[in-house]
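One protein chain omitted, others in place.
In order of appearance the chains are A and B, and numbering begins at 1 in each one.
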Amino acid sequence: MTDRSDFISREKFMAELARYEKGSVSRRHFMGVTGLGLATGVLGSALPGLRGAAWAQSGIGDRVILASWPNYHDPANFEAFAAATGAAVDMSVFGSNEEMLAKLQAGGTGWDVFVPTNYTISTYVDLDLIEPLDLSRIPNYDLASFDPRFAEPGTVNGVVYAVSRNWGTTGYAVNTAHTAGRQMASWKDFWDVTMAEFSGRTMVHDYQLTTIGAALKSFGYSFNSIDPKELADAENLLIEAKPHLFAITSDYQPSMRSGDAWMTICWTGDALQLHRDIPEIVYVLGTEGGELWSDFLAIPKGAPHLDAAYALINYLLDPAVNMKEVVFHGYPVADKRVDALLPPEILNDPIMYPAAELLTPLEFGAAVTLTDPGRAEVMARFKSA
Amino acid sequence: MRLYVLAVYLFLYVPIGIIVLFSFNAGKAATQLQGFSLQWYGKALSNTFVMEAFQTSLTVAMTSALLATVFGTMAALALQSVKGRVRVVFDALIYIAVMVPGIVIGIATLIALVTLFDWVNPLLTAIWPLADAAPQLALGYGSLIAAHGLFSMALVIIIVRARIAGMDRSLIEASADLGATPFGTFRQVTLPQIFPGILAAFLLAFTFSFDDFVIAFFVAGSQTTLPIYVFSSIRRGVTPEVNAIGSMVLAVSLVLLITAQSILRRRAPKS
Partner (left out) sequence: MRPQVRTALFLFPAGAWFFAMLVLPLVVIFVFSFGERGPAGGYVPALTFDNFLNLGSRWAAFRNTLVLAPVGTLTCLLIAYPLAYFLAIRANAKWRTLLLILVIVPFWTSILIRSYAWIYLLGGQGLPSLLNALGLGNPRLINTPFAVLVGIVYGYLPLMVFPIYVSLERLDKRLLEASGDLGAPPINTFLTVTLPLSMPGVATGCMLVFILLMGEFLIPAMLGGGKVFFVGNALVDLFLQSRNWAFGSAVAVALVLVMLITVTAYMRFTRRWAGGRDDISLM
């Protein structure tokens, strides 16, 4: 496929460049056709510093430490990464962005890569906890093919700190085998049923954004509200519902699968994974609204294995690998190249790609919710109640 | 009564039995038996991170127990001849070390060290004379050993002091009367008498450190001990690998305890 001539005409170069910028051809094709790939490869082996720009992935060390979310990665992809580069992936999972921030604030985490959500990145930049990304070390990241809605939060003050990994929604999953035909459509339904028929069978996240947000939405307030009066209403609802809850946890899949719990606040991918194995479990996007979010791959300040970090991020952004991840975790990605590789039944999946009218009322999380002491206290008081 | 005792042993061992049972699971779930297989033992033993966590736990436990035993025994010996305020202060410190919950010690150590590092590290960077980056203080082996050693040392002092209190003084006096140097007396009279106490204290300190999760959870920084690894595995989604690790630790401790017991029984005269 590569056109190896000793030199390439100027017109052909410009034509290929235009095609590349439009996204019609891959970077690999462009590099190969114009001979730039060969040149970079030659230079790369001659000048060690440029090695990262090419595809050479060996010599990055024997491990990379990843902090991520539950049920987010296909283990097979990590095994392939380890086999190809010699670096084993050591993953720890967290249930909320607050947990990740707390660990980073305390310092000495030893993380190389972590997965922050869109609204947290500006705070990480303010607190100097995140590393600006050197995009030349992530050749698989092609800004043009990413939906700006989901990729944009990774850039703060013109500097790219995080690259888009996937996006998703926050709604709730309900096991319809127990609903006796009742239509579940709104957050009000969620809380009403929790305190009645599903008493002792519902879970909420150990995560203030989604749990307080779910309570706020049932009143019609904003998901991100920090208004004390609205928060007070939400807190009353949460405390009233607490005796009826099965658990407060962000690791909700095992209980849903075992049948101990029948309903839970849920993210897109978990809902898809559950529905795949237990078709009675359906995903509901509350009619009042909910959260629309995008997750990113980022590097914390002081990451001990920087080469491995970049290698892992680059690997995960490779459309072929990303496609396999999507098939496993069920979260949609903002990368058009990956969409081109996905089978139609996934592209048409209503859980992964909700109808437009369901997406409209959703809100992106707001940075202030991460730092607002009022929200943190409401959640802590709810858990302590 | 025998029935009762049997019931209690069942209560103690049924959950352990379940753990061991599922460690042989051929399937991936930790709660659904799908055939018999040794794969998880293989996976656990070949998992670099498990082996490293085990090694970290071992190193930290060994070091903190050794230091705690040595310094604790020294302190216990010295406290015999100390009265008044110093004695009161030490008694209070030991009491507090044992009484304050591990979680408070863990958290307090974490924020004290983090505050200290935030203050010292910029200074280090500023005064470092060489061209490469200054060494930076961080949580890790040091903080783990220091935090574990604290509680262990308190334990050692309590145990050894009790042992010293129960010693036969007349032998010491006799030894002095016969012209032995203080060190000689110590080596040949005191030490053999208190040695079982020292050994027991060391084993206790080692066990405490090896099994500790709460303090390690806060002060380990980027290091992973075995309990931290297990906790992190449970959050990741339990596979029977965790069961395999637990079963192996159980088997090793069972063997160790039985061996220690048979050695002690052979050494000591029938009491």
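Heads up, the rule we're going with is that contacts are C-beta pairs under 8 Å (C-beta built on N, C-alpha and C of every residue); 3 or more make two chains touch, one makes a residue touch a chain.
Keep in mind it's a predicted model, so treat the numbers as computed, not measured.
Visitor: Using the definition of touch stated at the top, determine which of B:Ile105, B:Leu139 or B:Ala220 touches the missing chain.
Guide: B:Ile105
Visitor: Just name the one of A:Gly59, A:Pro228 or A:Gly259 that touches the chain not displayed here.
Guide: Per the contact definition at the top, the residue touching the missing chain is A:Gly259.
Visitor: Sort through A:Arg182, A:Lys301 or A:Lys383 and give me the one touching the missing partner chain.
Guide: If we include the chain that is not displayed, A:Lys383 is the one touching it.
Visitor: So that we can see where the missing chain sits, which residues of subunit A does it touch?
Guide: Listed in rising order, the touching residues are 96, 98-99, 101-103, 105, 123, 126-127, 200, 206, 208, 242, 245-249, 255, 258-260, 370-371, 373, 376-377, 379-381, 383-385.
Visitor: Please output the residues of subunit B touching the missing chain, sorted low to high.
Guide: On the subunit B side, contact with the omitted chain comes from 1-2, 4-5, 8-9, 11-16, 18-19, 30-31, 70-72, 74-75, 77-79, 81-82, 86, 90, 93, 96-105, 107-112, 115, 146-147, 149-150, 153, 155, 157-159, 162-163, 197, 200, 204, 207, 211, 213-214, 218, 226-227, 230-231, 234, 238, 242-243, 245-246, 249-250, 253-254, 257-258, 261, 265.
Assume only the chains that are shown with their structure count from here on.
Visitor: Per the centroid of Cα atoms for each chain, what is the distance between subunit A and subunit B, given in Å?
Guide: Averaging C-alpha atoms per chain gives centres 39 Å apart.
Visitor: Once bound in the complex, which stretches of subunit B touch subunit A?
Guide: Going by the criterion above, the answer is residues 31, 48-49, 110, 114, 117-118, 138-140, 221-223, 232, 235-238.
Visitor: What does subunit A use to touch subunit B in their complex?
Guide: Touch residues, subunit A against subunit B: 62-63, 65, 70-71, 88, 90-93, 95, 106-110, 251, 253-254, 258, 304.
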